[in-house]
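The other protein chains are all here in position, but one chain of the complex has been omitted.
And then chain A:
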Amino acid sequence: MIGSQLFSDSMHLPTLPLAGFWFGDSATATAENVDKVFGIITWICIAFFVLVVGMMIVFIVKYRARPGHVEQPSPSHNNALEIIWSVIPILLVALIFFLGFNGFMDMRTPPADSYDIQVIASKWNFTFQYPNGASSPVLHVPPDRPVRLVQQSADVIHSLFIPAFRIKQDCVPGRYTYQWFTAHTPGEYDLFCAEYCGLDHSNMNSYVKVHESEAAFQEALAELSKPPVWGPDWGEKLWREKGCKTCHSNDGSAIVGGGPTWKDLWDKEETMADGSKVTVDHDYILESIRKPQAKIVGGYQGVNMTAYPESLVKPAEVDAIIAYIQYLSDAYDGPTKEEAEAAAAAAEEGGEATDGGGSEAAADDQPAADEASESSESTDEEPAAPEAGEEE
């Protein structure tokens, strides 16, 4: 803090030449401070570069070998010079260290009242979970409010990087890591995985949506906590958002380095790597989500699917995925989309009669839409059209 104040208030550094060339959007105070430190360092670098290369060029021109020119005697050591060009750089790097240290401590010290969002990184997807139980593959954040990301990884090391915020922190399996920011400019900003994590590392991107207002953010959260009411729609949404899509196609095509397609998978008799036969049913799909290495279809031994525990895929979501796989195999026999929507609408009417609609409906409690009879018991249900396209 001291450093940033010192330099923002008392020093007026000229902006970096071609500042737009070096940096993209900056949407947080942290980003502005990082850019300022970057600018100071770059100016020091430019000064030294001009000094070194300038002298080099002058010497080349002045002392180049040519007829009539010979080397001039001059001393080959000078302690005063050595001390000067040791001490000045020491002072400058001490300054740079101090600036970097200050900025870093700010970046690593979230305010006590931060709003926590859970981040679960897995191959090759980030899942963001909000306090109300909603989750999404896009990071929704309120404006002007400190947000702390509580990060974990379900498989290998990933790193959550938001260039416009100038922040980055690895997601490490077996421990929690944190980073925080206060976004002051609403908008959408790119978000990347920065730690190499295998096949689809370069497709492990998403974006941050900084909402216009707290109210807009809350509205988006409320929307997010309502999955599509029709099982196959919900399953399709999960397939796109939970990372299933990277390895399992829904049209019968094979994906290099991925797993079996979901098209016509239901009821199929698969031959396992050990020669045994398994019919794809509810239990097999559940097991393949929770413990992917338990039974591996022949030919896919080299593929290491991430295990998805309940924290990542809730029981009702497994039901939805099963419904989607059934749907893709023309074996879906649950209620039709119209029936499901009608049932949800009815549930909503009932719900509004009894309860104003708290937003605490954890997705766990939310019944899968193909179990429409149960759905009517839920008091918190609100109607929703399938929102498959929402994130796009």
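Annotations for the structure displayed:
Definition applied: a residue touches a chain if its C-beta (ideal position, glycine included) is under 8 Å from a C-beta of that chain, and two chains touch if they have at least 3 such contacts; residues count from 1.
The rule is short, and it goes like this: contacts and distances are computed from a predicted model.
The subunit not displayed here is recorded in UniProt as "Cbb3-type cytochrome c oxidase subunit I", chosen from "Iron export ABC transporter permease subunit FetB", "Transcriptional regulator", "Cbb3-type cytochrome c oxidase subunit I" or "WD40 repeat domain-containing protein". The set of chain A residues touching the chain not shown comprises 21-24, 31, 33-34, 37-38, 41-42, 44-45, 48-49, 52-53, 55-56, 59-60, 63-65, 69-78, 81-82, 85-86, 89-90, 93-94, 96-97, 99-108, 137-138, 155-157, 159, 161, 163-164, 166-170, 172-175, 177, 188-190, 192-207, 240, 245-246, 256-257, 302, 304, 391-392.
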